[in-house]
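Moving on, here comes subunit A:
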Amino acid sequence: MSELPKVGIISCSGEDCPGGNISREATLKVLHDLRPEETATICLPLFLAGGEGERGFAKRFPTITVDGCGKLCAAIGTTRFSNKPSVEINLEDYPDFSTLKTEEKWHIQESSSNLVEKLATDIANHVDKIRNTSE
Partner candidate 1 sequence: MSEGGIGSTFMSVAREKIPWWPEVDNNKCDGCAGEFDCLKFCPHKVYKIIDGTLLIEVENKYNCVVFCRACQKMCPKDALSFPNKSDILKIIKEARST
Partner candidate 2 sequence: MSEAKKIVIPCSGIGKAFGTVSREATYQLTETGHQEEYRTVCLPLLVAGNQDAIDLLKKSKVYTIDGCPKKCATLSVERTGIDVTMEVMIPKVLAKNTDHKPGTVRDIGPNGVFLAKDIVNIILEEGSD
C-alpha cells in the first residue's frame, strides 16, 4: 500500500445544477475505476451536517473539488468548512460543456458521456500530480 496521502474528491452533485450529474459521474469514475486506492470519497453535504470525519480529512489531506456550475458550491463549501481545495474544477470552464444542449447537460447522454470521460481523466491526472509533488 502506498504511503502517499489519499486525495479527497468532492463533487457538487447538484440536483438542480446543469452539470451536477456530469460532475458526479466523473467523480465516481475516478473514485471507483481510475484511482480507487489513491482517493477518498468525500460527501459534500456531510460538511454542513456535521461530518467530523469528512471535515477533518479535508483539513489534513489534499482535496479536489468538482463543480457543475459557476456557483462553485463544492469549492465554496469545502473552503468554508474545511480548507482550501488543492484543485478547483468548474465544468463551465470546459468549452465542450457550453456547446452541449440543455438536455445533454442535465442527463448523461452519448455526447455528454465523452465529457464525463474527459473530466474524469483530468481529475485523475490532478490526483497523480498532487501525490507526486507531496512526496
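The candidates came about this way: all candidates are chains of the complex that A comes from, given by their letters.
Rule of thumb we're sticking to: a residue touches a chain if its C-beta (ideal position, glycine included) is under 8 Å from a C-beta of that chain, and two chains touch if they have at least 3 such contacts; residues count from 1.
Quick caveat: nothing in here was measured; it's all calculated off a predicted structure.
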| item | value |
| --- | --- |
| Which of 1 or 2 touches subunit A - same complex, any copy | 2 |
| Candidate 2-touching residues of subunit A, taken from the complex the two chains share | 11-17, 20, 24, 27-28, 31-32, 41-51, 71-74, 76-77, 80-81 |
